[in-house]
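A single protein chain has been omitted; all remaining protein chains appear in their positions.
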Amino acid sequence: MQTDMDDKNILDAATEGEYKYGFVTDIDTHVIPKGLDEDVIRYISSIKGEPEWLLDFRLKAYRHWLTMKMPDWAHLDIPPIDFNAISYYAAPKKKEGLKSMDDVDPELRKTFDKLGISLEEQMRLSGVAVDAVMDSVSVKTTYKERLAELGVIFCSISEAVRDYPDLVKKYLGTVVPYTDNFYAALNSAVFSDGSFVYIPKGVRCPMELSTYFRINAADTGQFERTLIVADDDAYVSYLEGCTAPMRDENQLHAAIVEIVVEDRAMVKYSTVQNWYPGDKDGKGGIYNFVTKRGLCRGDFSKLSWTQVETGSAITWKYPSCVLAGDNSVGEFYSVALTNNYQQADTGTKMIHIGKNSRSTIVSKGISAGHSQNSYRGLVRVAKQAANCRNYTQCDSLLLSDTSGAHTFPYIDVRNDSSVVEHEATTSKINEDQIFYCNQRGIPTEDAIGLIVNGYAKEVLTKLPMEFAVEAQKLLQVSLEGSIG
Amino acid sequence: MTAMLEIKDLHAQIEGKEILKGIDLTVNEGEVHAIMGPNGSGKSTLASVLAGNPAFAVTGGSVTFNGKDLLAMSPEDRSHEGLFLSFQYPVEIPGVSMVNFMRAAVNEKRKYYHQEPLSASEFLKLMREKRAIVELDNKLASRSVNEGFSGGEKKRNEIFQMAMLQPKLSILDETDSGLDIDALRTVAGGVNKLKTDKNATIVITHYQRLLDYIKPDFVHVLYKGRIVKTGGPELALVLEDKGYDWIKQEFEDSKG
Partner (left out) sequence: MSSIKQYIDLYNEFGPRINTASHEVLNAMRPAALASLNECRMPSKGDENYEISDLDAIYSPDYGVNIDRLDVAVDTEEPFRCDVPNLSTILFYASNDIYHDNQLASSQLPKGVVVASMRSAEVDEVVKRYYGKVAPIDNPQVALNTLLAQDGMLVYVPAGTVVEKPIQLVNLSRAASPMMTNRRMLIVVEDMAQVKMLVCDHTQSGDVDLLNTQVIEVVVGKGATFDFYDLEEASAGTHRVSSMWVRQAADSNVLINGITLMNGTTRNDYHIEIDGERAETQLLGMAIASGSQHVDNHTYIGHNVGYCRSNELFKYVLDDDAVGAFAGKILVAPGSPRTEAYQSNRNICASGNAKMFTKPQLEIYTDDVKCGHGATVGQLDQDAMFYMQTRGISCREARTLLMQAFMSDIIDGVRLDALKDRLRHLVEKRFAGTLAQCRSCTVAQVCHTKIKKK
């Protein structure tokens, strides 16, 4: 009855207050001055001791970025961003040679304890290997030794550049080139750290790999970059969580996730995104402008994205699958909840190139308060991609008459043997359901929490267990105060 | 002895249309009342209004429940105070498991009475115990609320919830509609098992059939928003035999 215990916790947690991850950790941080030019990029590259080719990559990206404009096609109202008012590198100051957990700054460890991901705990109990990225630098990666026995590489991308330069060079920028979009170019120029995962041929990674991201320092941007490669017949499930302190200013998070999936390999990527969403009046919060894309290069490869998006003031994010391999499979399961003055424009792209490739999209949007919540998705079937299938279901639930729910699917089919289906519904929360709960003694706010979690269940069940519980709590907590 | 439920001159409307036009009804502990009447006479409206369905507006009269003003309470407080409505059309709530739903309900009630919430194991024990009363399958209990349930399963599920919440007053709104005879027996058996001399039941039905299984002490006939006739169990048999036309006739004559 594991689920029941967890469900109980959810109900308990629902009575707790607002954004509970909004603490600031008081640790010594190394922040470089605000602003961006080639010198800053050279500086970032040099403190990380990077090889010449990576500096070149960064500089090319930067020069390209200078020619680009912020994208304006999303259904978002983005205030102008002064990219010179951001510091592009912030790291907890490093003590020489971290040997064990004891060497990690105690304050930093407290932070992760508050996040509920005590490293020891994770190591000991759940078998989750955690790579924690604080601001921009990967702090400590647990479980590395056990993984190493299997040949699994799980480390920060900085370490990977140092220790596995050939692998990184082979894959970096191959799925998301620096020319891809404005934020991808910026990230390519200034990315500071992130995770690197390589699963060798035939290896089924025995544990969930997990990264926790946290923005701590003020006036900094976070630009992490994650690269996951699953070689032939490999399998990995990867989790990503995020939090940030409550601050009145907006902070920028522009990450890139690149995934390469080879023949018959499978990658499952789960995100619970809970960046600080701003306060009740829309002040503060993270701008979450993220490019996530996987290339299902191999035949029979599979990539599954699951995301629960409750945080960030503005979200601009489209985890995508390029289904290049024959019989490859792409999945996207999403719950996006917006409250107060949050804005989200999120969805996916499924690009069918391989024959018999299949994709499934399930998107559940929930809009409360004065928020705007948009699904935007592209399904493209190339001419040579015979016998492809796509099914898209995207539902929107409105909890207030001042919020908005929008659906912008793009369907582009170029052959006569593929079937693409898109269905969408938008409706307000069902009053009969609320009354039924009321009659059984459940107050309206709790009833809405139950109904919303039920509505999102199809997606939540795709998450690994520990994450599903957290996600359910988040949905409930994020809705608090939304019912007038 | 004060009455458990005392309804005086209750008027209610939906979307501006008056449905209840002055209901008077008193229910005491240990009693079973049947409310019968032709379609559209206001039977289900009465049940909805007592449970506090916001779709209906009360425009006059009073309802006292165990000495308290029922109409001033929120639907959930009415539930906590011991009023239970078995819905004519139980609502489906996709994705919400019966277990979660019922635990929320039971623990909210306990909170209302300043009791500690039940532990998971206590709760599951309670579930098991009550399930047996209406022979509700364990599988149904782990499914989403009413989703994919057959008509009979939905009604059994209603009585199961009644058993879980142990109400003082249960209102069974057309609980027999759409049930085959076996399901009817099970559901009625469940209701009878839960009956004590401390609680009371209002059975709303169109047919006499259910009253073979749940014996009423009083039978009321509701017509055009008023109770136009009250009698003992024999009245139900007369109605079964002669239909409602003579009641309508009597009513129209008395008006004339």
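When the chains are written out, they are named A and B in that same order, and each has its own residue count from 1.
By our rule, a contact is a pair of C-beta atoms (placed from the backbone, for glycine too) under 8 Å apart; a residue touches a chain by one contact, two chains touch by 3 or more.
It should be emphasised that the depicted structure is a prediction, and the values quoted were computed from it without experimental measurement.
Novice: Can you list the shown chains that the omitted chain is in contact with?
Specialist: Spelled out, the missing chain touches these shown chains: A.
Novice: Of the residues A:Ile32, A:Leu55, A:Leu167 or A:Ile411, I need the one that contacts the missing chain.
Specialist: A:Ile411
Novice: Please identify which residue in A:Ser188, A:Asn327, A:Ser403 or A:Asn453 touches the non-displayed chain.
Specialist: From the options A:Ser188, A:Asn327, A:Ser403 or A:Asn453, the contact with the absent chain belongs to A:Ser403.
Novice: Among A:Lys60, A:Arg146 or A:His422, single out the residue that touches the unshown chain.
Specialist: A:His422
Novice: Taking the full complex into account, what residues of chain A touch the chain not shown?
Specialist: Within chain A, the residues touching the omitted chain are 73, 75, 381, 383, 396, 398-429.
Convention: only the chains that are shown with their structure count from here on.
Novice: Round to the nearest whole Å and give the separation of the Cα centres of chain A and chain B.
Specialist: Distance between chain centres: 48 Å.
Novice: So in the complex, which bits of chain B are touching chain A?
Specialist: On the chain B side, the touching residues are 51-55, 74-76, 78-80, 84-85, 87, 90-97, 99-105, 107-109, 112, 120, 123-124, 144-145, 161, 165.
Novice: Can you check the complex and tell me which residues of chain A touch chain B?
Specialist: 1, 4-5, 7-8, 11, 430-433, 435-444, 446, 450-451, 453-458
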